[in-house]
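First up is the structure itself, then whatever we jot down about it.
Only one protein chain is missing from this complex, and each of the others stays in its spot.
Now for chain A:
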C-alpha cells in the first residue's frame, strides 16, 4: 500500500495539470464571451486543481514520513534517523519538492481568491457583478496557466515522484546538515508565499490589462495581495539573514550572495509596488506604473529562481545543477514575460490616465522613491549577472562581491530614505513653500549630527557610517514630525467638527497611517542596526584553551572547558565560554557555546556559532580549527545593536500587516469618506 502512494501522487500531479489547462481554457473563453456558466465551471475546475495538488503534496509528505526510499527524492533528502519535523520540512528542502510546494501555494492562494470573490462583489449591481466575475475569471485563468507551465516543468524535468526501482535503497542519504534547523522549516515557505503573492499580482495586472479597465475596486482587491506578498518577502529575506547569522557561522548577516540577491531584488520591486499602489489609489493615475511593476516583480522572481535552480551561479544555496532545468525555466520565463509584455504593449493605451500635480508634491516624491527602488533592484541584478556575462564574453573570470554592492546600494538607500522622510510631510498635488523651508533646515541639522557621529567612529571618517547615521536620524525625526503634524490636524479637525462637520480621518486611513509609520520606523531601526554592526564591531581572532581569557569591549571571555556533545544526527566538540563583566571578572553574565559539528550520515563538518543575544549587543563566538591538544582557533566578535537589524524587519512586517488587515465595517466608513471628500476638499480650498 505504502508503495502505491507515490504513484497516486504522480497521477494526481498529472490530473492537476489537466485541470489547470481546462480551468484556464474555460475561464478565458467564459470571460471573453461573458459566459457566466463557463466561468462558474472554471471556478469549480480551479478547486479541483487545488485539491489534486493538495493531495499530491500530501502523498509526498506521506512518503517522507513513511521513509519510502523507493522515491528518489525521499532517498536523496531524508533518512530514517531524521526527526519528524525535518522529514516534513525536507519536502521543500530541495529542488523538486520546493517546486511542488510552490505550485501548491499558487493553487492555494488562487483557491482563496476564488472562495472570497463572492464577498468582494456582494453589493455590486448586475453589470459590475458580471464584470467582476469576468475579472476574477481572468485572474484565475492566468494563475492556472502559470501552474500549468510549472507543472509541465515538474513532470518533464524534475519529477518529485520519480522512483528508484527495482533497487530500493535500504537507507536514505541525509538531509543537507545545513538545512537541519528551524530556519529551514520557516524560511523557504515564507519566500515561496512571497513569490506566490507576486504571481497573484502578475495575474491581477494581466487580468486588468486584458480587460482594458481598472476600476477603483479592483485596486482594492489588489491591495491586500500586494501587501501580503511584500510581508512574506520581507519575512523570507529577514528570516534567511537571521538563519545565516546564527547557523552558517560566518559572523555576517548579509553576504550579497547571488541567491540572496535573487530574493532581495523582488523585494525591492515589491516595495516599489506597494508605494505605487498607494499613488494609484490616491490619484487614480500612475496605473501603468503599478501594473508594470506587478509584471516586473513576478518576472524578476522567476529570473531569481532560474538563477537558483539552474546552477549557473556559485552559491551556498544553489540547488543541484542541471542544465535542462535551467533551459526549461528560461523558456518559461521567456513565454510568461514575453506574453505579459506583449499584452502590456497592446493594452496599455486603454489604461493611460492624465493627472496633474506640482513638482514639489507627494506624487513626485513617491514616484522618485519608486524609481530609485527599481534602479536599486536593477543595480543588484547587474552586479549579480555581471560575472556571468563577463565569462560568456570570454573576458575571463570576475567576482562581484559585497564591497561593490555596498558601494552602490548604500548611497541609493540613503536617497530613498531622504525621500521616505519628506514624503509623508508633503501634501498631495502641491505643497506650500513655507512648509518646505523648515524641512530643509532640519535636513542640514541631521546631516551635521550624522557627520559628527561618524567622526567618533574608530575607523576614522567613514562615508557609509555618515550616510547610515544621517539616514536613520533623518527618518526618525521626520516620522516624529509626521506624527505631530497628523495629531495637530486631527485636533484641529475635531475641534472644527461641531461647526464645520469636517470628517475625522476614517478608521482605514488611520490604520494605514499607523502601518506606514511602523514600517518606516522599521527601516530606520534596521539601518541603525546595520550601521552599528558594520562600523563599531570589535573582533578578535585568537588561540584559546581551557582557562584562558580575553578582554573585549568591556567584557572578559573565559574559555572554561571543552565538551563532547552527541545528538541524533551529529557529534560535536563544544567550547564552553563564559562572558564576564570587564570590571569584575567574578560576575558571570552568561555562556556561549560554539560547536564544531560532524554529521553522522555524511561526515560533513560544520561550525555552529555560539551567540549571546542582547538588546544592545550580541556576543558572537565561533570555533575554528584545533591548533593543539587543548587549544582551538576562536573568533570572538562584539556586535553592537545586531538584533536591531531583524527587529526592524519585524516592525516592517507588523506595519504591513496592520495596513493589510481587513476591516469590514471600515469599508462603509471609507465609502462615506469618499462621498464627503469632494465637499471637504472644496471647503479646504475656500478656507485657504
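Rule of thumb we're sticking to: a residue touches a chain if its C-beta (ideal position, glycine included) is under 8 Å from a C-beta of that chain, and two chains touch if they have at least 3 such contacts; residues count from 1.
Assume contacts and distances are computed from a predicted model.
Among the names given as "ABC transporter ATP-binding protein", "Cytochrome c-type biogenesis protein", "Chemotaxis protein CheX" or "Cellobiose transport system permease protein", UniProt records the absent chain under the name "Cytochrome c-type biogenesis protein". From the options A:165, A:463, A:483 or A:565, the residue with contact to the chain not on display is A:463.
For the chain left out of this panel, the touching residue among A:3, A:379 or A:562 is A:379. Across A:390, A:513 or A:661, the residue that sits in touch with the chain not pictured is A:390.
Residues of chain A that touch the chain left out of the display are 250-252, 255, 257-258, 314-316, 318, 354, 356-360, 363-364, 367-368, 371-372, 374-376, 378-379, 382-383, 386, 390, 395-404, 407-408, 410-412, 414-415, 418, 431, 433-434, 436-437, 440, 462-464, 467, 541, 607, 624-625.
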